[in-house]
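With one protein chain held back, the other chains of the complex are shown just where they sit.
Chains here go by letter, A and B, matching the order in which they are written, and residues are numbered from 1 within each.
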Amino acid sequence: MVLQHDEKVQLEAAALRPITRPGEYYWVVVGGLSVLVFAAAVAYLQQLKEGLGVTGLNQRVSWGFYIGDMVFFIGISYGGAMTSAILRLTNAPWRAPLSRIAETMAVTSVLVGAVFPLIDMGRPERMVYLFRYGQVGSPVLWDVVAVNTYLIAGAIFLYLPLIPDIAVCRDRLGPSTGKWRYLLYERLALGWQGTEQQKRVLAWGTTVVAILIIPLAVSVHSVLAFLFGVTSRPGWDSTIFAPYFVLGAMFSGVATVIIAVAGFRWAYHLEEYITRKHFEYLGYIMMTLGAGYGYFMFSEYMTEGYKLHEGARDMMELMIVGRLAPFMWLFGIGGLVVPILLVALPVTRNIFGITTAAVAVLAAMWLKRFLIVVPGLAEPMMPTPLVIYWPSRVEIMITLGAVAAIPLLMMLFFRLFPIISIFEIEEVAEEDAKRTAEALHQAVP
Amino acid sequence: MRTIAACLVMVFLVGFVPLLAERVLAEEPGDARVRTVLQVATPAGATTENGGTMLSARLSAEDGRPLGGARVTFYELSTVFGERLMELGEAMTDTTGTAALVLEPAWPGEHSIIARYGGGEGLEPAQATLLLQTDAPPNMHENAEFGLEQPRKWAPFGFGLLVLAVWGVLGLVMVRVVLGIAADAPAPAPSAVPIRVFSRGQFSASSVARLLAAPALLVLTAVPVGWFLTSGGGGEPDQAAVPGTSHAGTLADLPAFPATLMQSISAITTDASGDVRRDSADFPSDLALVDGRVLVLDSNKGRMLTVTAEGKFARTFESNRGGETSLLRAVAMTSHQGLLYIAAPLYGNVVVLEPSGRVDRVIKTRVPPGTRPFHPAGVAVDERDNVWISDSSNDRVVSLSPSGGFLASIGDGDLDTPGGLAIDSGGNLWVVDSGHHQVKQYAPGGALLTAIGADQLKKPEAVAVDESGTVFVSDAGLRAVAVFGSDGLFLGLIAGDQAGHNGEMASALPYPHGVKVASDRLYVVDRLSGVHVFRLDGAAVREGER
Partner (left out) sequence: MPLSRREVLQAFGAAALFLLTGEAGRALMRRGGRGSSAIPATSRAEAKEATEHQWAAVVDLRRCDGCRYCTEACQSTHYLPKEMEWIKVYEVEAENGNQFFMPRLCMQCENPPCLKVCPVAATYKNSEGVILVNQDRCIGCRLCMAACPYEARYFNFRKPPQPPEDFQQPMPEFPVPQRLGTVGKCVLCVHYIKEGRLPACVEACRMDALYIADLNTRVMTNRSGETYEMSRYLRENDAFRLKEEMNTSPRVWYVAGHGQRLKGERWS
């Protein structure tokens, strides 16, 4: 059904409300998040001054929280690729109200995730060397290229469907919102009028980028996996690492979308547009991906555990019955079994249940990243005992800062741009109408 | 009480007496040992297919009877990590007394081969040297393959192309969408805020082309320029300098200085079971004369040996190898007022010892650092107790106060790899300038007085001067000691036994180094064969060349 006029007005009002009337708690939340981010920045300054010795890293476990965070945050951006791109290409109409939130989350989390390699570098001021002396054979270079490309592509993918919405802001809000803001809207809207030709060209562009962003996303997490997979360390020396990471990223990404959608829905009262059905569908996707991830894990551990090459035995013992076993089982049960059950069982398949499942998945996936990075290095390849690693205050603060930065950036973004993709909802409605008309036409000759 | 005492006595007799007896009665290598002769050669035409050369050593007793079942060890002089004797391998002699080993030369040119027989029951040790020339090309170690060749070559282009394609598509989308939207944009409406709006007609194909032409041109020129800049350097390596050929004559051309070999103390001695004795001089370097005793510095083991009345080496003093009194690899020693002065390279100290081995003091040298580490190759002490050391790596000779303080540096710019030092009766300093194939005399103030030997010397090592001013220079290239008169005239060579074997040079001084002269005795330390003492006969022979 095509949107009726008053429906459209209501939609626009709902979409624009966060921009005009963010609510009493908005500044409190922004303030709180900013404090966390600021504290993280201070911690990083300390690290810049004294070197990476302020972390809990040592000569054997030389990667820890930062690299785990990098993989994690870049991973959760897959939610955007999934909900927006894949669902767009498969013509799933229910994605429309979610896509803006998903895409924004994708871009912000890639942005935050891409900062972590810099934080982890011993000499961040030499980042330029990656471009001057970059070696094509190095996974670090692949990482830099892929993440940057994905960031740009994600930004484009966010921007293109945003153009009509910016036009709405420009038209509805007008110059009264302030000189610079109006200028921003005017510039970025590119003179959008909603003509057929413009819509056509926009649809074409969005589709092309949607097609492109999927292999790009796959490549990004694959090269992140190769960072570990090209070494010969037990636990990392695995051929399944690239698909394993990609699937894990999709899994955690969908969970993040659920959380973000739930959060913003509650904060900005979008209940009318984002309904339980959305959560259910997202929950199904998350559940399927979770099952897939469990399958990959099983394949990995089964083949390693059967042969028990040097180092594999100790790793297995460490993860299944040893020091890290509690974390591993916590992940398995809390991150895979429980969420799947929560989604599968009808009694818990509601917004609250699914959101809880998503939170569990997110926390567990963060833990899993840690469980991939640290044991791989802690397990020695020479005759030394296992090395312990515990994060330091600096690492924890920077991680918390990153976790806070994503909702902060999103909230600031939604202060400027509509939280619901009006254009996509309209687009979907039109498609729907076309399809109904065709079906009717065929049914009634 | 008595039974207990008796038991104790019994235990003593049974237990200790045999031990004592064994020690007392142990065979000392006495004069009853038979002299042996070792000869080493390469049988004509004996090369293996991968360029190896057969080394054949023949061991016989003094009377010519071949000795079978003896262990002969082959060495080669190597200069890769400083001068060292590289063990090539061992071989047992057969019934004809011949032991053979294949040498696979790893570099072209000269190979100094040394064969040593350590001695056996009733048999003296023996040594032989052989100089070999091979022209097999230098061995080049073949590295394992690094990565996969083809993917490494083509991967960057593939990667670059892929990235370009993706970025190109993204760029295309952006440009097309922006232009497509802008094409339908309305004419600029009057507004309170003057804003530049992209309007129709401003973006035709030609204007786009013009707009993008400049950056495109910039990039197209930047890429090759950038390529050129980042790929700079790594040009053709310079041709390795061709080592200069020696300009001195061969041994056969130069006249011999009249001298009689009085005594040769072989470097290696063995005990009853044929094992090399700890008293052997593995790689002696220099010697000093103190109170009629000859003390020899064994640089490989960092210790001092003395020559006994029977003409054998005896161990006198082991230095603390890692400590500041370490004599490891020390090649310069002199005596002064009854004390031994050794310039030790490990810490750059001068270790002053009494002949018994007791450390008198350690002079910590305070030499200003040169461009290369301080490497003492010669030492001398003048009558004011100042110590002179030749710093061969930095091409200079430095003088130090008795406490080690730096006094002066001479020969800067003049010397090339200075070696041994000696102070003559006039107080002037003689320096072996091995890089220039000369020996130079300096006044204590640093003025160059004379330079001799340019036409004769090949690889001078050390120098000694007697009271009349005759200069004795040990030369490893000539394998002899060159003698010069006080006027600088070349008088002849002292080379000991020159018996050749199959046409090769087999001098008794294959590697002469330290020299000291006292009245009519010349003491030469040969690093391979041991210590040789010559009686100088020809003091009267002065007229011209022969």
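Here is the rule we go by: contacts are C-beta pairs under 8 Å (C-beta built on N, C-alpha and C of every residue); 3 or more make two chains touch, one makes a residue touch a chain.
Keep in mind the model is a prediction, meaning the values are calculated, not measured.
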Would you indicate which residue among A:Pro97, A:Pro117, A:Gly205 or A:Gly253 is in contact with the undisplayed chain? A:Pro117
Pick out which of A:Pro22, A:Pro93 or A:Gly137 touches the chain that's been left out of the picture. A:Gly137
Sole residue of B:Ala100, B:Val175 or B:Leu448 that reaches the chain not shown, by the stated touch rule: B:Val175
Take the complete complex as the reference. Which residues in chain A touch the chain that isn't displayed? 50-53, 55, 57-60, 62-63, 117, 120-124, 126-127, 129-141, 144-145, 148, 204, 227-228, 230-233, 236, 310, 376-377, 380-384
Using the touch rule from the top, list residues of chain B that touch the missing partner. 76, 78, 80-82, 84-89, 104, 106-107, 138-141, 143-147, 152-157, 159-160, 163-164, 167-168, 170-172, 174-176, 179, 205, 208-209, 211-212, 215-216, 218-220, 222-223, 226-227, 230-231, 233-234, 237-238, 240, 282-283, 299-302, 321-322, 328-329, 346, 369, 372-373, 375, 393
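Methods note: only the chains that are shown with their structure count from here on.
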How many Å are there between the centre of chain A and the centre of chain B, using C-alpha atoms for each centre? 65
Please output the residues of chain A touching chain B within their complex, sorted ascending. 132-133, 136-137, 142, 145, 149, 152-153, 156, 160, 163, 175, 179, 182-183, 186-187, 190-193, 195, 197-198, 200-202, 204-205, 208-209, 212, 216
Footprint of chain A on chain B - complex, ascending: 147, 152, 155-156, 159-160, 163, 166-167, 169-170, 173-174, 176-178, 180-186, 191-193, 195, 197-199, 230
